[in-house]
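All protein chains of the complex are present and in place, except for one that has been dropped.
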Amino acid sequence: MSLDAKTRMLHRAAHELKDGMFINLGIGLPTQLVNYVDEGANVCLHSENGMSGVGPLVPYEKADRNLIDAGGGYVSRLAGSAFFDSALSFAMVRRGRLDLTVLGAFEVAMNGDLANWMIPGKFTPGIGGAIELAQKTPRVVILTTHQDKKGQSKIVRECSLPLTAKKCVNRIYTDMAVMDVLEDGLILKEIADGLSIEDVVKATAAPLQIADTIVHF
Amino acid sequence: MSLDAKTRMLHRAAHELKDGMFINLGIGLPTQLVNYVDEGANVCLHSENGMSGVGPLVPYEKADRNLIDAGGGYVSRLAGSAFFDSALSFAMVRRGRLDLTVLGAFEVAMNGDLANWMIPGKFTPGIGGAIELAQKTPRVVILTTHQDKKGQSKIVRECSLPLTAKKCVNRIYTDMAVMDVLEDGLILKEIADGLSIEDVVKATAAPLQIADTIVHF
Amino acid sequence: MIIKQSDVREAIARIPDGATVCVGGFGVPGTPFYLLQELVRHGAKDLTIVKNDANERGMGVDHLLKNGQVKKLIVTHIGLNANAIRMMNEAEIEVEFNPQGILAEKLRAAGAGLQGILTDVGIDTTLAEGKTIITYDGRQCIVEPPIKADFALIHAAIADQTGNVRYSATAQNFNPLMAMAADCVICEAEQVVEAGRLDADLIHTPSPFVDHVVEIAELSEEYNVIRR
Partner (left out) sequence: MIIKQSDVREAIARIPDGATVCVGGFGVPGTPFYLLQELVRHGAKDLTIVKNDANERGMGVDHLLKNGQVKKLIVTHIGLNANAIRMMNEAEIEVEFNPQGILAEKLRAAGAGLQGILTDVGIDTTLAEGKTIITYDGRQCIVEPPIKADFALIHAAIADQTGNVRYSATAQNFNPLMAMAADCVICEAEQVVEAGRLDADLIHTPSPFVDHVVEIAELSEEYNVIRR
């Protein structure tokens, strides 16, 4: 993924973060969205280690040793932020108080299944908070490279890895495309500038319906 | 119950409140024990509406409108007190963090069964916090008049009223006697000054074993 | 940040007939008398009220009872309200009693998105009658369902405009749990301050659990110390 493609993807996905929303941004790429939020969109960010009102990342010199996000980054507090324990933090998640979560993925299936925590025999660091975020948030959006480092599509007919949650994904943002998960599969709605519909279809290991109007981002 | 008998009962029962203990005093008579605690006994009192470190009752002029005990009395706070919500308050109770609770009674059976919340058809104000205190506190002590207003013994072979909790009572203090609940029934250990063993036995509707040495209080 | 300050009429007008409404408070402390007064004016009927108690005669929840707005009470104790006891005995209202800590846990279970809790509280008593009992880990347990509410009316000492809330002394009681349990949480506060004025470390109920913040115009008599 080129720096340019990544920036465009982040710009596009950031429109998901709408005024008035309470949002959890997953570790990695999703966390970076905080720098791309639309001006005038008052959102409140949740960090599952026990904070609402998460502010931007801060350099080490300004870091508070007791103030990190769930990815371990040193963050700041905004006016109106609050700290709480891990039980209350996930009570918010399971109670459905979040409006949106943006998560990374190893695989997303055409029915909305998500696998993002375990590659058997290779990578088993643990489940963390992903399962509850994926299963319980009203709107789950995936932000990921379209293909893995070996050029394999992360968008698949059926997940081969252990699932994080079933039928949880509403939309997928990649460096190549924006796709929605419908009852009967995926629909391609937007594609990155410079790519054709065929480019995206070829790079995707799941069937894609094509929207009547395709927007470029 | 004469004022004198009541005072002697409270003095005697107050010795239950020992240095280092975390204690809940039930509504009514038990609450009054706070004025009789042995000097030098550092105890911490719990009120189930969300407080540890309950201090003495205060007159209306000095009352804080937001600071009551579970019986609705205006109380004070001690150095080291803390306020918390009802879930945390009863977490302490069910987790077994209390050392002692002193409760009132309608009936106590010789096996330690307690009935103190409901008289069917007559008096059904609700269960409040009694059931959890009775069932979960390591040491449950009853403080009550020996007989009800009609002269009926509150100490019985078997409870006729709906139970608060089964086999929960360790000891009973009344205006007439101190009795312990053993595996095989009640044992009379102390009697009030001026009464004979026969007086107590006659006033009690449950068989009493008699301790080798009877202390007067 | 998201500003949640609201007018008391607009906030309470959301409550429809038949709603389940949690009401904070244990006795006077923590009871949202100001919101209850508006709920009486608003007049929504057939309400299920979840509260520790029914206040005393002529106070708080009793106004709803007298105004015929209550179908059912879910409580732990109503001993201080003779009117509520009479209405229960004459079957004008339905009353469900819960052990106090179990009421707290059932509200919290809803607030924590759990499907239920297992407890042995009341296992050997009449309170267990009619409940689901399972054997787990070799012991008999009652399965207690969550109490999920449509609305919660809570009382704060101080709140900020984004809905971060602090309680005072024993006025905390059921308020934080009810804020978790309800779909829509309306908080009255004795004082409402700007975002950032409350220390983020010292918040009792964080803003994600609060939907509307209403400043109390003036503390009524009902909030005062009761002289018996």
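Think of it as A, B and C in the order they're written, each chain with its own count starting at 1.
Everything below uses one rule, namely that a residue touches a chain if its C-beta (ideal position, glycine included) is under 8 Å from a C-beta of that chain, and two chains touch if they have at least 3 such contacts.
Keep in mind it's a predicted model, so treat the numbers as computed, not measured.
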| item | value |
| --- | --- |
| Given C:Asn67, C:Asn89 or C:Thr132, the one touching the chain that is not displayed | C:Thr132 |
| Absent-chain contact - pick from A:Thr31, A:Asn49 or A:Thr174 | A:Asn49 |
| Contact set of chain A toward the excluded chain (per top definition) | 47-51, 60, 63-70, 72, 74, 77, 83-87, 89-91, 93-94, 124-129, 131-132, 135-136, 162-166 |
| Footprint left on chain C by the chain that the document does not show | 105, 109, 112-120, 132, 134, 136-137, 139, 141, 143, 145, 166-169, 200-202 |
| Hidden partner interface residues of chain B, rising order | 20, 22, 42-44, 46, 52-53, 77-84, 87-88, 90-98, 136 |
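We adopt the following convention: only the chains that are shown with their structure count from here on.
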| item | value |
| --- | --- |
| Middle chain, criterion being Cα centroid separation | C |
| Averaged-CA centre spacing for the pair chain C and chain B, given as whole angstrom | 29 |
| Distance between the centres, which are taken as Cα means, of chain B and chain A, whole angstrom | 57 |
| Residues within chain C bordering two or more other chains | 108 |
| Junction residues of chain B, two or more chains touched | none |
